[in-house]
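Have a look at this one.
Note that this complex is displayed minus one protein chain, with the remaining chains in position.
Think of it as A and B in the order they're written, each chain with its own count starting at 1.
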Amino acid sequence: MDSLLLEPTLYTIKGMAILDNDGNRILAKYYNPSTFPTAKEQRAFEKNLFNKTHRANAEIIMLDGLTCVYKSNVDLFFYVMGSSHENELILMSVLQCLFDSVNQILRKNVEKRNVMENLDIVMLAMDEICDGGIILEADPISVMQRVAVRTDDIPLGEQTVAQVFQTAKEQLKWSLLK
Amino acid sequence: MGLLDKLSSLFRLKKREVKVLVVGLNNSGKSTVLNHLKSDDDKITVEPTVGLNVEKFKHNNVGFTALDMSGQVRYREVWEHYYSDCEGIIFVIDSSDRLRLAVVQEELELLLQHPDTVGKRLPILFFANKMDARDALSSVKIASALNLHRIINKPWHICASNAVKGEGLDEGIEWLTQQICENIRKE
């Protein structure tokens, strides 16, 4: 009988996904060509995953031979997938990192609308957390540093309109005070 | 959005940004030419370029963005992807490499006949590089060997250079800056 001992490899993550509250994909990535090779299979899996998880906030489920850990917030669902025997706690730390990173990027307003507005940074964060199935970083603080969001010192080109206005106002205030 | 656009257009008035393409056969000294033009803290040791490199330098308050194209055979066909949106071309020639002058002519011909360059008044600056080499041809000889005089719809200029020491580079860039500024004013 085949052993359930895990192969010593760094390739731990089979996939990551962020879905909205209709089960539609916002971002998703599958790292192993043999798990859901086509977009169609991926969609089917995500639909199924969403249906099984959106009501019960139960954190973990086995589906299609994968261990999936998940977490939801307002109108977003975050998922991390690993092989069926993968150490569930490792998957959880990756999920936690994904969530915390997004949480910080969006300044604690984890909602679909905000994700869409900062999609570039969220993509970069996902890329910093997992590279081709290998966990690259599981500490949200490091991830934040690496996606170049310097919370205090954002280059002008990167600020949102609201932020530009905010800075402009501040500056105006200062110049008046002087 | 609107605010940002305005901000950046304000920038453009103050400082000119131009884009030039640097081409030529491999080992002609393109990257060395650029390395010399760059500010001192940006210098690198030059190695054969794979694909392309983007470099920046300033001349007379004009900011240059130079696309340093690889001259290796397999990458030469990549050049044409960048013809459409440059404002000038620097063509670097190894004046000591008599053997491949024919190849230079061939590549130049392809450049001149490409649909993206043919109707445009693109200024072309030729550097007859490595003029210090013992068997280097003079810039005049190279100009006639390449039959440069037949180019009539584009301003061109050739000057001898030694990129390692930086000799002759400023003269050429001065000419190119003028030509590009003139083009922009006409628009």
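The rule is simple: a contact is a pair of C-beta atoms (placed from the backbone, for glycine too) under 8 Å apart; a residue touches a chain by one contact, two chains touch by 3 or more.
What we mean here is this: contacts and distances are computed from a predicted model.
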item	value
Chain left out of the displayed complex - its UniProt protein name, from "GTPase activating protein", "Proteasome subunit beta", "Coatomer subunit gamma" or "Ras-related protein Rab-21"	"Coatomer subunit gamma"
Chain not shown, its touching partners among those shown	A, B
Residues from chain A at the interface with the omitted partner, ascending	1-10, 25, 27-29, 39-40, 42-43, 52, 56, 58-65, 69, 84-85, 87-93, 113, 116-117, 119-121, 123-124, 127-128, 131-132, 134-139, 142, 146-148, 155, 157-158
For chain B, residues in touch with the removed chain	4-5, 8, 12, 17-19, 44, 49-54, 56, 63, 65, 67, 70, 75, 78, 81-82, 84-85, 87
